[in-house]
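Got a structure for you, written out below as structure tokens; questions coming shortly.
Apart from one protein chain that is not included, each protein chain of the complex appears where it belongs.
All chains are identified by letter, namely A and B, in their written order; residue positions are counted from 1 within each chain.
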Amino acid sequence: MVVLTMNFKSILSLIIVAFISILTGCNETNILSLSERSIIYCSEGSPETFNPQLSISGTTTDASAKQLYNTLIIYTDKKNTLGPSLAKSWHVTRDGKKITFYLRQDVKFHHTSYFTPTRLFNADDVLFSFNRVLDKKHPFHQVSGGQYPFFQSVNFTDLVEKVEKINDFTVRFILKRNDSSFLANLATDYAVILSEEYGQTLQNKSTPHDIDILPIGTGPFKLKDYRVGSLIRFYRHDAYWQGKAKIEQLVYDISPRETSRLTKLLANECDVSSYPIAHGKITERSDLKLESITSLNVGYFGFNTKKEPFNNKLVRQAISLAINKQVLIDTIYQGQAARAKSILPKTSWAYDSETPELGYDPIRAKSLLEVAGYTQGFTMDLWAMPVQRTYNPNALTMAKLIQADLKKIGVEVKIVSYEWITFLRRLSLGEHQSFLLGWNADHPDPDNFFTPMLSCSSSEKGSNPTFWCNKEFDQLLKNALSTTNISKRKSYYAKAMRIINEEMPLLPIAHSKRFQARGIDVEGNILEDFGGISFYQVTKKPKKIQYEDLLEPGKAEKVSN
Amino acid sequence: MLTFTLRRLSLFIFTMLVLTLLSFSLSFLFPGDTVINHSGQINATATELAQLNKVYQMDKNIFTQYGAYLTHILNGDFGYSMASHSPISIEIIKLLPATIELSLVALFIAMLIGIPLGFIAAINHNKASDNAILSFAMLGYSIPVFWLGLLAILIFSIGLGWLPSAGQISLLFEIEFVTGVQFIDILLSDSPYKWQAFSNASAHIILPACVIALAPATIFIRLSRAAMIEVLAASYIRAAKAKGLSFKQIIFRHAIRNALIQIIRHVGLQFANLVTLAMVTEVIFSWPGIGRWMIESISQRDYTAIQSGLLVLSCFIFIIHILTDFIYAALNPLARGNNHGS
Partner (left out) sequence: MAREKIYLEEVFPSPFMQLWGIFRKTPVAMVGFCCFIFLIILAIFAPIISPYSPVEGHLDMILLPPAWHTDGNVSYLLGTDELGRDMLSRLMYGTSLTFGLSFIVVIFSLVIGVVIGSLSALTKGIKSSFLNHFLDVILSIPSLLLAIIIVAILGPGIGNTVWAIAIVFIPQFIHITRYAVKEEFRKDYVLASRLDGASNFRILYYSVFPNIVERLMSQATLAQSAAILDIATLGFLGLGAQIPLPEWGAILANGLEHFYIAPWTVYLPGLAILFAVVATNLVGEGIRHALKLRKEN
């Protein structure tokens, strides 16, 4: 009985202590240390897969590529310069058809609860990763659908004859022809290196699908937990070959609603937020900062050229003429974007200032519609993407503005929107009439704007939802790729842009900056020059220093471009 | 009590049959192929489709089909979500506890605030405080819950920075999923940050639970006020008064007990209302519950998920309904004999 009362007393005191600690929130030190060692990133959507080979959606690459994997080579700066990564160095033969990579010998794969690597990274992994894409008979080719949109859109399979293993740490790519964008494509977020040993293990367990759901890579973070629509939890990869990351835990708080992302940022529930809205509100807060990066992208309004009435060129032109782009840019991008004349942004070397731009002319639009036989106008659906991307921070509002513009020429617009993954899936099936989407360049080579977006092969594979296919245009792209002569390439691309602006499979709208907001205690570069984001270099200042910063307002730099 | 139990049990089975029948018929009402709506396998190949048709006995008559559907449900097979392609039963098991937790806490808060206020109003019947409480109650059930939620976030999360605005717990804490009820899971976990997690989770639940609780609390005010007025007018209270008991003694010894029993009868009905409010609130507070999941499923036209979500949610509401009926019957023997319920 005595023991019992003792127990009761100790339990009671425990409860009281717990209660007090709940009320006062004491033991702050522990919480602080946990939050100091972790970053919460409010991301805009759920990734479809953890293998960037399988998807061209930015959400997927943001959540996988730079966090979980490495590529053979990378871009080292904004110019066209390539640098080493998993490959220490490489060599291209004079005819440009043989490229040899010399691999690093000290790279370890993730060690997780679902896989324990027994060997270091070697040539087999490179072969495994690329053969999965190239070789239709590869045991993993058909796993997860057998679609490799980026590689298909750049005709990778037609280009690469084979990948050879020279020795354990040397690989050679043999190409069928010279292709000036090949190395650039290998440096994109899509050309990641998977683990061959993991593939073998999964095959033995006959759960090959896990390779894209429970990923194993060489990157700075490894996957701990993923709950669709809710969170992704990464742990640090302690044996990372470039030295371990400074933060131990990286959590993606998946918040598709832009307001909820802003709320969480303002309430300090996330450290970094993707695609923030209300820039003014963020800059006026001293504990937050807004940053942006010029990225190569284009937001556009596309037409399904396989469906009535957009199989008619005149209708596409008429609709394009009826849209007041400048208003869209002022409203949607708040002036933070450049009006797109064609699909290439000004910063690209192949940009041609002579390209004629289809202006805003509702009267001509109306007469074109009449010529096309739509005197009474028509009703169309417009698919607005549900997430914010750099190229289009608010597709729904843009759709409403377009709806108003088109009403003036007698065209009724029905706005349609689905959750992101469903949206992309239905789009690739061609259920839509017109859509708002965009393209983020993966590397600075101009071909990245043409072949993946508008070539015939991309329209066959479904990564081009306009389903537009123009033989002349395709030939121009092929010609441009077969030469390394910059001025020749430039003139090919200029011609290609003219074809686009004449045929109007899509109406380019704007080239925008990518924005991101973070608490001022988060330091280190996150936005990468091309494509996605990387948390490898991020650190978190302890809160104490943050207060000192607040005393000196000049130190808190608000917008850094 | 036995007859009462048996009667409730038969009612329970009857209602479950009606509900499954309803959810079964939804597959026919929804656009698209019935068997795909049943199973949620939108990407099924021709052979898989044939297999599904066989499993769900689609070639047989409607009763056999219903039987096949019922067998699936009873085996816990709700099909696959059309949007996420994962088994719905697993998703529901993950999400339902969060909703149960939130709505029970909200119910508790609603009763804790509503019932005493109602009693106070009744005791001060027709006085200023009665009118003030009644006006508050009127305002409380007139306010749209989503708007209230937004205001609460603006004031308490962003303006004052007291309480978090989203989710069940800060994502930094890794709590292993055992029961799904966050507080229990935290106590079961062996995380070194157990108590921080606990306090963090408590901070997270306060705002959404209070927002949900407001409207039901006002109903409880009215119910308890009415019950108390009725009790105070009863003859045994007059008798107690005549015996010379003080007003305080009458209230605490007799009136509250009897008024409470009257209120419990309505808890079940109020709970259904509360769960609906919770569905909307979950959207605003990004609560990882079944309500938010269902509303998302509706906008994504994920028919299989809608169908199963409805079935599970209405079963949950109905079970709570029956439970309160039992509690009421246990407390009030008179109710057991009632043939038609109330």
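One rule holds in what follows: a contact is a pair of C-beta atoms (placed from the backbone, for glycine too) under 8 Å apart; a residue touches a chain by one contact, two chains touch by 3 or more.
Here the structure is a predicted model, which means the values were calculated and not measured.
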### Message
Which candidate, A:202, A:262 or A:380, sits in contact with the chain we can't see?
### Response
A:262
### Message
For the chain not shown, which residue from B:20, B:191, B:273 or B:332 touches it across the whole complex?
### Response
B:273
### Task
Among B:82, B:163, B:283 or B:312, choose the residue that contacts the chain missing from this document, as touch is defined above.
B:283
## Note on the structure
Contact residues on chain B toward the hidden chain run 15, 18, 26, 29-31, 138-139, 141-147, 150-151, 154, 158, 269, 272-273, 275-277, 279-280, 283, 294-295, 298-299, 301, 306, 310, 313-314, 317-318, 321, 340-341
### Task
Just the residue numbers, please: which parts of chain A touch the chain that's not shown?
257-259, 262, 266, 277-278, 280-281, 327, 330-331, 394, 396-397, 399-401, 403-404, 415
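Assume only the chains that are shown with their structure count from here on.
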### Task
Take the average of all CA coordinates in chain A, do the same for chain B, and state the distance between these two points in whole angstrom.
40
### Task
Could you please specify the touching residues of chain B with respect to chain A in the complex?
83-84, 86, 94, 153, 157-158, 161, 164-167, 170-174, 192-193, 195-196, 198-200, 202, 286, 288, 296, 299-300
### Message
Taking the touch rule as given, give the residues of chain A at its contact with chain B in the complex, in rising order.
### Response
18, 21-22, 25, 27, 30-31, 34-35, 38, 40, 224-225, 227-231, 233, 249, 251, 253, 255, 257, 260, 263-264, 266-269, 418-419, 421-422
